[in-house]
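As you look at this complex, bear in mind that one protein chain is not there, while each of the others sits in place.
Think of it as A and B in the order they're written, each chain with its own count starting at 1.
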Amino acid sequence: MSAAPLLSLQNLSTHYVSQHGSRVVRAVDDVTLDLHAGESLGIVGESGSGKTTLALAILRLLPPAARIVSGRMLFEGEDLLAKPDGDMRRVRGKRIAMVLQDPMASLNPLFSIGDQVGEPIRVHEGAGRASAWQRAIGLLKSVRIASPETRVRQYPHEMSGGMRQRIVGAIGISCGPRLLIADEPTTSLDLTIQAQYLELLRDLQRQRGLALIFITHNLGIVAKMCDRLAVMYAGRVVEQGPVAQLFNAPAHPYTRALLGSLPRMSDNRERLTAIEGQPPDLSSLPPGCAFAPRCPMAAPRCATQAPPAFVLGEDHSARCWLAAPVAAA
Amino acid sequence: MSTITPTIAAPAPVSLTWRRLKDFPLIPTLILLLIAFVAIFADVLAPYDPQIGSLARRFRPPFWQEGGSMEYLLGTDHVGRDVLSRLMYGARVSMIVGLAAVLVAGALGTFLGIVAGFLGGWVDQVIMRLTDTWLALPALTFAIFLAAIVGPSELNIIIILGGVYWTRYARVIRGEVLSLKEREFVNLAVVAGCSRAKIMWRHILPNVINSAIVLATLMLGVVIVTEAALSFLGVGVPPPKPAWGLMLADGKKGLMVGYWWLTVLPGVCIMLMVLSANLLGDWLRVKLDPQLRQL
Partner (left out) sequence: MTALVQAEQLSKHFPARRGLFGGPRGVVRAVDGISFTIEPGKTLGVVGESGCGKSTTAKLVLGLETPTDGEIRFDGADLASLDAVQRRHYRKSVQAVFQDPFASLSPRMRVSAIIAEPLVTNEVVSAAEVRDRVAELLDLVGLPSRAAELFPHEFSGGQRQRIAIARALAVSPKLVVLDEPVSALDVSIRAQILNLLRDLQDRLGLSYLFIAHDLAAVAHMSHEIVVMYLGKIVESGDARTLAHNPKHPYTQALFSAALPSHPDERRDEKVLAGEVPSPLNPPPGCRFHPRCPHAMPRCGQETPTLAPVEGRMVACHLYA
């Protein structure tokens, strides 16, 4: 891991500011993350934890009300925030691609599969329609769609849900990106179809040396697919590190509680350890640690002072006073 | 969600209130309120009896024109009745007929729309085919036809207009009920043991009432214009009762010889009222539409 990271987020903050500036929602707050080539990172959080905003910020596709207020984003050594819009367009789809949750909404019902899979190739590489179609056939084959020669001529409504999701995947990898961001890629899929799709993504990653970011609320996907995990709560990455380490020895009480609250196949009818309370309101966060009101181990200082990220070992850090080295605590 | 408290304290309450009111159609609302006020207090406000005139003072122009006087501010008509007083009482007729007809149409259409949408099957088929047939008839011609049969009277006009315009409610409300019906709270009401009538009354009706109100505001203008048209054609409010449409009809002969105030003034009144109702309705539609309701 000594090589420079593929993607490096440094103290990135993204806020939503309401029309008259009366409300500020800190959707992403002071996030620092590194992702190396070929690695897969899971970003886990509940709804409103800022995980989707973070993904959109990386692509600079934020809605108008959102602003990146501070921080840096380095991708292959280039500062994405310093790029003019035109250059950013050449990054999106070509070097960083994204697949979204809803495969039906991601495909245009009026264009054939071949046109849609071939579109990024035509846009980014200036290929002609015929040659883009030829490449589309190859891409469909690589996402394991049977008889791709006939499928390219068909339209989204003629495909099943699993096939559509794989076509969205094919569009994602069409220009050979270095990084693929998958936002809740399997929530609308059935279990056996989800398994097919995850296996496909993993194979693509191995064959093409893709780096993957999984945005999900499902720790199971992370357990199955990812090398590293970042847990988000109320806009902050509260803990990050290697997946095995976080699952075996979670340092942040939120991570621990999240893992403990999962029902397992093995423990039939045992009581789950639930997290009490409700997720926080992002526009009125407590001054200290956002998790403090729900934290079983909260100390007085947690309510007033937000903990910084403490380094716990190589590549493992947590924002919790419990993780503070003795000297600082 | 609803309990969001602003983080930057000071300007928030002011700007929130302001934002909510910013697009409020103030002038149309004021106009409607003024018309309503005049209609209610016409007895007190009107300087003369609107139905009694004197041939001695026919065709007096408004006060600012030569020959006019402060005695008859807006002049007099062909039998010497005070135009201002007639306009005031006319407002009453327009308001009563407009509101009552919209109410009749709304009640009938909402009821049929809910029943058709909720019960479905042959009930839906019958009601919707009836609605289609109704919509295929030109509304004004249909209203004239009905009015010619039942004879002119204020009550008849209300019933006729209600009977002509319920179809729009039925259409819109049925569509909403169809989507509401699939919501889980309806299934749960069945599980709870509610009868179908109770589900329609307790669960469906409160959820379509917003749309019915918006529709009512938008229909108000249509109904008033139709009422004026019927009165103009002599099958509406029977003379000598002062209705704006009737005044328009009475005054049209004088238009060629320069008695413009007899037609222009009631025309302006009708236009102002219809325009105001429509603007208010548009605003309400945006406000009450859940899709657009977010700040």
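Going forward, contacts are C-beta pairs under 8 Å (C-beta built on N, C-alpha and C of every residue); 3 or more make two chains touch, one makes a residue touch a chain.
Just so it is clear, the model here is predicted, and its values are computed rather than measured.
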{"item": "Missing chain: touched chains present in the view", "value": "A, B"}
{"item": "Sole contact to the chain not displayed, among A:Ala37, A:Ala127 or A:Ile193", "value": "A:Ile193"}
{"item": "Touching residues on chain B - with respect to the absent chain", "value": "1-3, 183-185, 187-194, 198, 202-203, 206-207"}
{"item": "Hidden partner chain, residues of chain A it touches", "value": "46-47, 160-163, 190-196, 199, 217-221, 223-224, 243-244, 247, 257-258, 260-276, 278-279"}
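To be clear about the criterion, only the chains that are shown with their structure count from here on.
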{"item": "Distance from the mean Cα position of chain B to that of chain A, given in whole angstrom", "value": "54"}
